[in-house]
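Only a single protein chain was left out; the remaining protein chains are all shown in position.
So, subunit A:
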Amino acid sequence: MEDCLAKKMEITVSEAEKRTGRNAMNIQETYTAYLIETRAVESQSEGQCAPVESLWRRYSEFELLRNYLSVTYPHIVVPPLPEKRADFVWHKLSADNMDPDFVERRRIGLENFLLRVASHPVLCQDKIFYAFLMQEGGWKEMVNETGFHLKADSRLKALNATFRVKNPDKRFTELKHYSDELQSVISHLLRVRARVADRLYGVYKVHGNYGRVFSEWSAIEKEMGDGLQSAGHHMDVYAASIDDILEEEEHYADQLKEYLFYAEALRAVCRKHELMQYDLEMAAQDLTSKKQQCEELATGTVRTFSLKGMTSKLFGQETPEQREAKIKVLEEQIQEGEEQLKSKNLEGRDFVKSAWADIERFKEQKNHDLKEALISYAVMQISMCKKGIQVWTNAKECFSKM
């Protein structure tokens, strides 16, 4: 989309810094702050560079932003944040939030998040988002003033709706299944990948022992000595190479993780639909029952069994005035109800339409991104193999000179 913020502005999360401060409960804590830099992309044909604006944010503020966006735009698949805690680690990676590698990957993840939001046709226009990027002070208050908390649906309500809804849009039901399965398969994949990485690390590192023993052995040999020694060196190189290889692979893992979390966002949209649909069904049901009541009172017939009917039969009927009053009230309620139903219906249809549009957009984005991720993964593997070939060819040469 041409109007995206991303096109108009360069956004980077360029630095991360450890800070200490006092939190809400006045307890000392350490946290990491991230520097967000923005620069307007004006026509730079004359070589003029717009000034860089910057401010610091911490992870919890990002979270607040995302919550706000999720609640305010429930029909949008809101981009996810990078994980709060390190998950799917293999043994060498630290699970410590303060670990520099983790912080670095998180920085990249946060930048990615901002870019995704900025390139979204709807989200990028949000004022709060803009303020997040540009306005350091008073942003939190600004968010809270929107009162978005109140709009949030309770978890319980949502759960209830999921179980009780009778007629949700089939596409959303399918989508929900899909996102469940996607989550499960990606989690599985990430777990196994972590184990694979662990094992591969082991294989490479043990080769390093060759380096040492070859060196020791070469000390007692005459003609074989040089060859052994240099071959040993190559073994060391081989063993060391795994660190870089696996670091690169983490990037791939992060890309998968993003879509793992995206699945959750998808689910959220489905849930919202179910909630709205349930609401609608309840309202319709309510209306129908009121209309029925009205009819009963008007005609005096009791179509269905009701306690009121029984009691009135037993204890005598109401006076015509009372009945009239009741009918009046009901008729008012019915009218209100019908209007509400109409607007809910409209809301529901609008939601479905706009949500589905965003979902289509998301699908395309996902296919594109994942395809690229898989390709780059394959490229990584090939490069790893090429390095392996190189090292062993070198070693072979050394051996041949023995």
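The definition used in the following text is that a residue touches a chain if its C-beta (ideal position, glycine included) is under 8 Å from a C-beta of that chain, and two chains touch if they have at least 3 such contacts; residues count from 1.
Convention: contacts and distances are computed from a predicted model.
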The complex lacks one chain in this depiction; which UniProt name from "Defective in cullin neddylation protein", "ER membrane protein complex subunit 1", "Sorting nexin-30" or "RalBP1-associated Eps domain-containing protein 2" does that chain carry?
"Sorting nexin-30"
Please identify which residue in A:Leu182, A:Ala253 or A:Cys294 touches the non-displayed chain.
A:Leu182
Of A:Tyr73, A:Phe113 or A:Tyr210, the residue that touches the missing chain is A:Tyr210
Residues on subunit A facing the left-out chain by the touch rule are 178, 181-182, 185-186, 188-189, 192-193, 195-196, 198-200, 202-203, 206-207, 209-210, 213, 216-217, 220, 223-224, 227, 231, 367, 370-371, 374-375, 377-378, 381-382, 385-386, 388-389, 392-393, 395-396, 399-400, 402
